[in-house]
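Just one protein chain is left out here, and the rest sit where they should.
Showing chain A:
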Amino acid sequence: MATLLDVQNLSISFRTYRGILAATHDVTLHVDAGETVGIVGESGCGKSVTAHAVMRLLPAATTIYSSGTITWDGEAIQGYTEKEMNHLRGREMAMVFQDPMTALNPVLSIGSQIREGLTLHQHLSRSDADQEAAALLREVGITSPERRLHQYPHELSGGMRQRCLIAMALACSPRLLFADEPTTALDVTTEAQVLQLLRSLQAERQMAVVLISHNLGVIAQMCRRVYVMYAGCVVEEGPVEAIFDEPAHPYTQGLLASLPDPAHKDKILTGIAGQAPDLFHMPTGCRFYPRCRQAMQICKRQVPPYYTTGTGHRAACWLLCPEREECAWH
């Protein structure tokens, strides 16, 4: 499959009143056409920042792109002007936001918000756009769409609003859809419906989906490949099955150990001790070492490179270093 999005060594920081805040460091990821990729990690680990950076939605005045390249369909898009980006946004890539309560404009009707993308990119007339919007609403499973078009966001439930947001994102048939924690604000039954909807839409439209979530279960259900992020870095990446069956990075292991399992009530839930590092004072070396139970001397000094594991995925951890095997301490 052709690579649609290729992000190489992307480092992003923000200017804040407290100084420079490093949000992501050397993030490398790629998305092929038509595949579903997951990004998982704790709050503040840089999942959303990466997605927003690709779509250039971060506040221009305070964001520093320190290094890295973003390539879209073979073309470097970092030098794009705002106008060229507007051309890409909505038509080529779109985003579904986390909170359906706030991502819809309260004073505009659902219809006029869905029409916006259509009129911007496809220059449809009002009545054509209305028909198209109703078709989109039907596609995302909203009943009597013609009536819903005239309703306002506060008249709809959370799940319906999230469906509307998905319809808005799909309006111009993007080739890549970022779903930024699309189900975090929903209850479990609605969550299942929305995920099922995303999955079927992805299959029908042959569109690539980047699913951002802190929920490992959601990722396992939906994705083929997954990137695990911690404190702004990708610590592990590879096929979902490989990572879930044999996590190589202690952070991933910790995440999986903290998952509740309805089948085993007696399972002791173990969290990861400590807390995510202060982004202003990042530890040197491996960013996870202060919380890592298997930390070694080298972890403190040097950033680990990526090693390929036996199951064919990659992890940035010194535990996987081949030289370690030969070492007397082991």
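Assume contacts are C-beta pairs under 8 Å (C-beta built on N, C-alpha and C of every residue); 3 or more make two chains touch, one makes a residue touch a chain; residues count from 1.
The working rule: contacts and distances are computed from a predicted model.
Looking at the choices "Acyl-CoA reductase", "ABC transporter permease", "Putative membrane protein" or "CoF synthetase", the name in the UniProt record of the chain not drawn here is "ABC transporter permease". Looking at A:Ala103, A:Ala276 or A:Leu320, the residue that reaches the missing chain in the full complex is A:Ala103. For the chain left out of this panel, the touching residue among A:His25, A:Lys47 or A:Arg89 is A:Arg89.
Checked against the hidden chain, the listed residues A:Ala134, A:Ala169, A:Met229 or A:Cys299 yield one contact partner: A:Ala169. In the complete complex, the hidden chain is touched by one of A:His25, A:Lys47 or A:His121, namely A:His121.
Checked against the hidden chain, the listed residues A:Ser43, A:Ser127, A:Thr143 or A:Thr189 yield one contact partner: A:Thr143. Chain A residues in contact with the hidden partner, per the touch definition given at the top, are 55, 57, 59, 61, 82-83, 86-91, 94-95, 97-99, 102-109, 116-117, 120-121, 143-144, 147, 150-152, 154-155, 165, 168-169, 171-172.
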